[in-house]
Structures are given as structure tokens and as C-alpha cells.
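So the structure is just underneath, and the comments pick up after that.
Omission of a single protein chain aside, the complex is shown with its protein chains in their original locations.
What follows is chain A.
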Amino acid sequence: MDDDILTTLKILIIGESGVGKSSLLLRFTDDLFDPQLSATIGVDFKVKTLNVEGNKTKLAIWDTAGQERFRTLTPSYYRGAQGAILVYDVSSRETFAKLDNWLNELETFANKPDIVKMLVANKIDKPNREVTKEEGLKFARKHSMLFIEASAKTKEGVEIAFEELVEKILQTPGLWENRSTGLNVTNTSSPNQNGNCGYC
């Protein structure tokens, strides 16, 4: 195996339906391909490896896609999260107005006190903009969140945003633990909950 992993982090992506949460994680968004099972069944979570200032970090990224239609997500979804990405669609004021609800839910259920939050103003390439950049920035400042604007065409911006979020988490003492032993294929010590993976 190569270099050791510094830590593993749990990151949530939340926001209203249709704001483009899932596409933030895709390298190609306008590339049409055959109907695939992943689109039909839905994605549960993703593991991604990120190098931040020479530190190799593994992220478990949870996207609420679909579940937000049932409104309140289960508390276990929030538990243990070190970072949260809140997304709204700049061409829909309603999705911006709902951010307060999402923040409330996050503050109610997230059990890490210093969870790092980032606000993503998505779909800035759309013509009928309803929420200005200044409004987004103001909201982000008021709630001590990082802020970026994004669109399907600004993949690089999204990548940088993830790095910034992780950097901020790593700079926050007590929010993460050093995974000193690194990972290896024989490490199966993680406890299981309901027959599911241990870090859920």
C-alpha cells in the first residue's frame, strides 16, 4: 500500500430536491449515457480520496437525494458528520428560503459541535436568476459558512470547494481523529450496525 491515510471524514450534502446536489459529485453531468441501474436504484453514499496539502483524506459522502421528499432525515444520517454542504438553486428563491430549515435540522441532529458548513449556490449558468451572489454571501457569513457559486460547468470550482471544506475540518481541533494505523485489507474491526457498514 502507498502512503498512510490521515483520517476519514463524514460529509453530508443537503438541500431541497432538484437543486443539483447529486451532480456536484459527478465528473460528467451533461454526458448522456445508457439508462443505468445506479440512476434507477439511487446512490447511497460514496467514498472519495482527497489530497489536501499532502494529507491523504478519505471522505464518506452522503447525499440525501430522494429522501428529502420525506422531509426530516433520520438522526443517524447526521450523526458523526464533520462537514456539511448546503446547496440551493440560484434560479429558485424557494430553495434559498428553505436553507433555514436545513440549518435547523443540522443543528438539532449533528452531534459534533464544530461541524464545518459550506454553502453552494448552484446553477449559476441558468438565465432566470432569483438569488443574487450578495444574498448568498450574506447568509453564509451570518451562519459562519464557507461559500462558493457553482454550475455543471464549474467542476473545478466544486473540487476546490471540497478541498477547502476538508482543510477547514482538519484545522478544527477535536473534530477529527488521526487514523494512525492507516487502512489495510485485513482491517475488519469496524463494528457493524444492522448488518450495515460500521461507519454509518
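Everything below uses one rule, namely that a contact is a pair of C-beta atoms (placed from the backbone, for glycine too) under 8 Å apart; a residue touches a chain by one contact, two chains touch by 3 or more; residues count from 1.
Throughout what follows, contacts and distances are computed from a predicted model.
Look at the chain that isn't drawn here: its UniProt entry, checked against "SAM-dependent MTase RsmB/NOP-type domain-containing protein", "Guanine nucleotide exchange factor MSS4", "Ubiquitin-conjugating enzyme/RWD-like protein" or "Chromo domain-containing protein", names it "Guanine nucleotide exchange factor MSS4". Checked against the full complex, the candidates A:Thr49, A:Asn128 or A:Ser144 give a single residue touching the omitted chain, namely A:Thr49. Checked against the full complex, the candidates A:Lys58, A:Lys98, A:Lys126 or A:His143 give a single residue touching the omitted chain, namely A:Lys58.
Contacts to the hidden chain, counted on chain A, fall at residues 1-2, 5, 8, 25-28, 31, 33-49, 58, 60, 183-188, 190, 192, 195-197, 199.
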